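Below are the structure tokens for one structure; questions will follow.
Removed from the display is one protein chain of the complex; every other protein chain stays in position.
Moving on, here comes chain A:
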Amino acid sequence: MRADLDIIQEWIPAGSRVLDLGCGDGELLAWLCEHKQVSGYGLEIDPDNIARCVEKGVNVIEQNLDKGLSNFATHSFDVVVMTQALQAVHYPDRILREMLRVGKTCIITFPNFGHWRCRWYLASKGRMPVSDFLPYTWYNTPNIHFCTFEDFERLCLDQSATVLQRLAVDRDHRHGWASRIWPNLLGEIGIYRVSGSAAMDAQAAS
């Protein structure tokens, strides 16, 4: 399994109901269904990925995340997962708000633009960072909303969301001493578990 998914699966309780936003080829859901009796759905828009999900027997729903999650009821899922898609959606703030409404907890992973390599690239070359891990140039990248760990945590704060768990890892998804000491500088990928506030839940319920 993809290394980040292997970390995430540990955070998902057995038997829970999961909504996977941008579920790709359904790898995580297929694994969770088989090993942890998880039920739920994956949302995806890429036809090839959807085809792989159908082949695997994953419940895949063709749905564009940019159009929101209004078709899902408040707190209808135990866990809403979104891996490596936050930076590619049109409205990261809106999707986060929707995730917090639909899920009792949310797991989000995204690349950290505050990593020292990005900072060094920008500082030394004066150009938008391009790497093996994020190989696109600014004009053709699907990643249109980069943020740093610091930025993301501020967004959580703005939305009265609580960060329950946080893991900063390198591109191989190892969480060594470096990313522990100074995550926003030394961590390449953030894996967050967050939940909405009780106040917001009450608001959503009303």
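The rule is simple: a residue touches a chain if its C-beta (ideal position, glycine included) is under 8 Å from a C-beta of that chain, and two chains touch if they have at least 3 such contacts; residues count from 1.
Everything below uses one rule, namely that contacts and distances are computed from a predicted model.
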Task: From "Homoserine O-succinyltransferase", "ABC-type polar-amino-acid transporter", "Terephthalate 1,2-dioxygenase" or "Pyridoxal 5'-phosphate synthase subunit PdxT", the hidden chain's UniProt protein name - done: "Homoserine O-succinyltransferase"
Open item on the list: Considering the complete complex, identify which of A:Leu5, A:Leu32 or A:Val60 is in touch with the unshown chain.
Closed with: A:Val60
TODO: Provide the residue numbers of chain A that touch the chain removed from this figure.
DONE: 17, 39, 41, 47, 50-51, 53-55, 57-63, 71-73, 76
